[in-house]
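Below you'll find the structure, written out as structure tokens, and then a few comments.
Excluded from the complex is one protein chain; the other protein chains are retained at their positions.
Now for chain A:
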Amino acid sequence: MSRPDVRPLRGYLGTAAAGRTMSDAHRQVSLTGMAGQTWLGGRLFELTGRSVLLDLGTQLQSAIGLAELDGVAQRMLLLPPDVSADHLASLVKTVAIDAVVSDDPARWMDSGIENFVATTEPQSASTPTVTARTTEWLMLTSGTSGVPKVVSHTLAGLSGAIVADTLAPTSPVWATFYDIRRYGGLQILLRAMIGGGSMVLSDPKEAMADWVARLHAHGVTHISGTPTHWRKLLMSGAADGFAPRYVRLSGEIADQPILDALKQTFPAASVGHAYASTEAGVGFAVNDGREGFPESMLNGGCEGVDMKIEDGSLRIRSGRVATGYVGSGIPALTDADGFVDTGDMVEVRGGRCYFVGRRGGIINIGGRKVHPEEIEAVINSHPGVRMSRARARKSPITGAIVAADIVLAEGYSSGDSDAVRDGVLAICRAALEPHKVPAVVRFVPTLAVTSAGKLARTDA
């Protein structure tokens, strides 16, 4: 029986202007026509109410699969391209997957899981698709070294911010540097599909100049990527002549230089940065051209989302927050009041909130990483040192370098600073890889400590 109260993704495709498309580097499909088609050889009804893994080789096929299965499957797990085979087995078990939609049947032949092969060309659907339920959309967290967590959303939650901050009233053509099988990319895909637009998908193997040529050819008006993506584009020199109307940054801290550089490169564009995470959903978008966000958005000052800072980190509560983690033994996603602790540390200065890093505080020096505690342990081994803190300092060359703040031990005075600095650097060079050796050393009278007795790492 069809559920008139549930509007599945495909319900947004047939209704808007004709000529909507979705394309990747190799092919283009009609979004408008997708509602009446099947890419599952007419077997969609067999997936009714099941837990389905989408293991498809391309973003294009994955997007088609999502549109076909939403409202039919009980849950669908969208598999990103970079999940290791070891983790896959564990994920299949956690989610109780009982069907796989794949374009590589050999990969699942011996799995004991029923495999549905996606076709390479669409066929006309012989019967209209029945929307029977609100499907759970399962996404994987990124950035962890172990098995990724499975985060559950609904289409309503995933699309909750789309009306709120979509800028263009008419048929945008969206593109994103992200893979749509991760949260950030999926947001953009849904903006295109739900917002009545078209979509241009990225290809990791494509040269920057070819990607930009494709953006040009499809008349992309709205485009999203991380600050790193954008820096790469600007450095490539390939941006000439490309003139989007909306340039969006998310996924990393958007600093003032990259915002300014994008505004200069794309003078006709609105440049905005957004905050979102797989768990917390879309938080907010900032379109005033400045890094950080106004303090006035906290504590009820932002429509559709409650935000506060607690113990230095941003906490978010909204209808866009994930419904929960899937699996046992995982701490709750929200606290008792429904807030997600994002783990992103925020500092308030002059009425503006600035992101200062992750709670874990790993320092990333041009792609080489170090935990500050490792460096501190070496520094602290010098007899002239009472305590120390290693922290990231921004660098225009490597993104960050290691800076060290040192409190001298009793019996040492400021006159000993040079000797202690030389001694500390000597033992660091002997014990640590070059990128972990503090590039600059500063002597401070005290270091802040939290109420839990730990070194405070967020006031740098």
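The rule is short, and it goes like this: contacts are C-beta pairs under 8 Å (C-beta built on N, C-alpha and C of every residue); 3 or more make two chains touch, one makes a residue touch a chain; residues count from 1.
In the analysis below, contacts and distances are computed from a predicted model.
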Missing chain, UniProt name, options "4Fe-4S dicluster domain-containing protein", "Nucleotide-binding universal stress UspA family protein", "Substrate import-associated zinc metallohydrolase lipoprotein" or "Acyl carrier protein": which is it? "Acyl carrier protein"
Touching the absent chain when the full complex is considered, from A:Leu234, A:Cys302 or A:Val407: A:Leu234
Using the definition of touch stated at the top, determine which of A:Gln28, A:Ser84, A:Gln123 or A:Gln264 touches the missing chain. A:Gln264
Given A:Pro204, A:Gly338, A:Gly366 or A:Pro383, the residue that touches the chain left out of view is A:Gly366
Pick from A:His153, A:Arg248, A:Arg391 or A:His435: which residue touches the chain that isn't shown? A:His435
Spell out, residue by residue, where the missing chain touches chain A. 234-235, 257, 260-261, 264, 365-366, 393-398, 401, 403, 425, 429, 434-435, 439-440
